[in-house]
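Got a structure for you, questions after.
All protein chains but one are shown at their positions in the complex.
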């Protein structure tokens, strides 16, 4: 019998360890999954998991399905000796609360992947407009935006990676080849997300009865991921603003971005298909599909599955991208980035 | 004890009957609900319900929740004497199969609301392109398109009403005020529907395991409701084509149309709100909401709930319309139309 | 257009009013449904709806789907003048908080149906063991247990009715005919409930992600409805204790009680069927079904649907009872009781 609730399990490390890491904020959905991925990672030793609200319990008491028997600790319990022995941290704190912790971990010399929004927007004014004052503005210019497929080289050299938002990840992976080719005149992104995207905090919004048997738009005049999407598309040459609207759908994990692009010139399906095939040639976590993806196709994987087509009635390009919002949309991509920062193959621990 | 499976219940008629009706094809989702609404209708006597596949069972054996104890009969059992005593029929047959039945019922002098697509498209060539040969082309010009709020007067005078598709109903109600005001430059409609929209036939698509925990686009290069939407918007003055993409979401009943409109000129929220308030003033089944609607807000009602707004980042108009696809999207609107055809208040039996 | 968020709607009263009532605690699931039923009741005028947490909003802002435009008020706003003009109150407060309010309303001369557990257990010691100190012990002996089918005559004469728990309602209606016939040697009740049964308060338990794709037992060594079930079965002649275990299943509304009865002597299916047919002859809200009921058969109805059978391998009697936990399990039965207390047909407003 394997006792589920003890703290005495042994991490099933199967390769030569290259780094020691911790997860700060491991009791939220993203932090817990990040810890579970690292617990099963063949080359990274998970040394600690922290929580502000659940310290004292084991991670598997809070999330039985992840089977990580480590005890959740207060972050203070790591300072400063144990932190000094670590190489890296994944930080999964709420927006605003992360910046100071990230700064402190950086000061101890750790490489950090921050899953919050605190370092995603490079423009301080834009950040202030959406999130208020910044807790560590001096680090803003030093963070690399961790959409791995777009910024692989910078991520590999980075000490601090700002992990993208879930919607940003799906939308930008869907639109990047068109943006880079100068083919976007205008774009609408209608996104649908499962409830884990709203976080573990129980609210009326996340109550089963509110979500079940419904589907509803939210943040319809401006979701915080919109400026992230703009920033990334601008970097690829699209100097406009997309319309972006998220919807809550009755499922736990998964995100679909339906993208409607008015092209700058006529494009046919062959050209479109070739554009994406070339753009994502060799990418381990991008799947190009002939048929539109469903989010169940990518559940519990780090894959972004994309289909493309031209609507013949209008000439519009339609691109659909499905991800698991907790994996490629959060913790999976965070580990993908961490692997690169540590010189590992980016797929380690993720397949 | 009320015995659920007998055929001896009595229709709870509470007003003076004005008409006698039947439902042809009452074992599908839409036909069964139409029968249930008529069974509880205060002024219409439901005389017969027919089914091709379930004749011999009672309707409540097939749909316990509707509690209609009438026996399902073969259509042939009504011909010709019993048909002659009827005033009206609701026909809920598959596309292609309906036309001949509708023609026969019309020949017997019955007023007909047809829930299939057979009489929706007024242009025969367009019908052929999407559905193949037509079974009763001579009736095509005589059918009124039953989007009640747009064609109330014609419906009141009609002998044959083509009940709109569910997507058409939501999309056109969402866009009509903008179309009529000449404010649509371009529009994208991203729609999400529950599984009853796919019909009662068990298929891989409607299997619980295919739908649960997923969301996926379908018919991405041309759903049959697209030419209906075009036809109706053209009638309102929009001489273009909208992009329309349906998605299947894991719920049984409900439909949300998220509409993204590039306006022909700058429009602000006040003007937009006033436009819709005026357009739908006094409408018994249109609700204008301040917040975006969820489909659970309208479940088991004939209401179309609409919210409007301007996305400040882009100036786009965003209109969201939620309906119950089986009610306002099918059987509820069919009875709304039938009420008008029979000179009744259109809300009878629907509130 | 029908404006959803105003407080100016008019109650669609269709008969001669016989009483004026209020709902105290109308922002919880049960209270809101009770208000919605009374708002549409043909003979009872709904004069006020109160809420401790949502006063100031309209009921339809909190529950758009119920379309009750009345403003939620603080209870204090009714005292004492407006209370004096009322005939009855439905009280839907949490256990413990209800007793004092009920006592105050009784002191004003109102007839009261209390949906909490405060007056369900007639034995004060048992009440204390499960709920702690009682807030109005002097009223305990004066309350009638409102399982209508079992106590119709007492309910008709009552000033105070303790509305049964949802599990109690299903389990006791399932077991009563066997208990009354002295046929229960031993019984196991395995019950499955939707999430509305856990209340509107957002908690980890009611979070969508906790419930979706799972099913789990809870309160496995003693749910508070167990002593209610015992009390009622004892009144019917079964002097034992049933095993009762509730489970949470991923749906919003609905409750199934699966009852496994070891009979005191051999019983065959014919005898069993006849026993139930006789017991529930003429009952307007009891349906005896040939096949086991699903909870969707009774959704949004006040019906309890029951099937019976003998497991041939063991001779055990199997009885399955399905209800909508918010209707027959709470607010529907509350109005059924109120109707009787006011001298109305018990089905008024409920079909």
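What to note about this one:
Going in written order, the chains are labelled A, B and C, and every chain counts its residues from 1.
Everything below uses one rule, namely that contacts are C-beta pairs under 8 Å (C-beta built on N, C-alpha and C of every residue); 3 or more make two chains touch, one makes a residue touch a chain.
Quick caveat, the model's predicted, so the values are computed rather than measured.
Contact with the chain not shown here comes from a single listed residue; of B:156, B:212 or B:264, that residue is B:212. The chain not shown here is touched by just one of C:53, C:109 or C:222, and that residue is C:222.
Looking at C:180, C:224 or C:247, the residue that reaches the missing chain in the full complex is C:247. Interface residues of chain A with the unshown chain, by the touch rule above, are 1-5, 12, 64-65, 212-213, 276-277, 280-284, 286-290, 293-294, 296-301, 305, 351. In the full complex, the hidden chain is touched by chain C at residues 186, 188, 190, 192, 194, 212-218, 220-222, 226, 241-243, 245, 247, 249-254, 256, 258, 260, 262, 292-297, 299, 307, 309-314, 316, 318, 320, 322. Take chain B: the residues that touch the chain left off the picture are 29, 195-196, 200, 202-204, 206-213, 250-252.
Note that in this section only the chains that are shown with their structure count from here on.
Copies chain A and chain B of the same chain sequence form an interface built mainly from equivalent positions, shared numbers / all numbers used being over half. The geometric centre of chain A is 45 Å away from that of chain C, both derived from CA atoms. Chain B and chain C, compared by their mean Cα positions, are separated by 36 Å. One finds 41 Å separating the Cα centroids of chain A and chain B.
Looking at chain A, residues 212-213, 250-252 sit in touch with two or more other chains.
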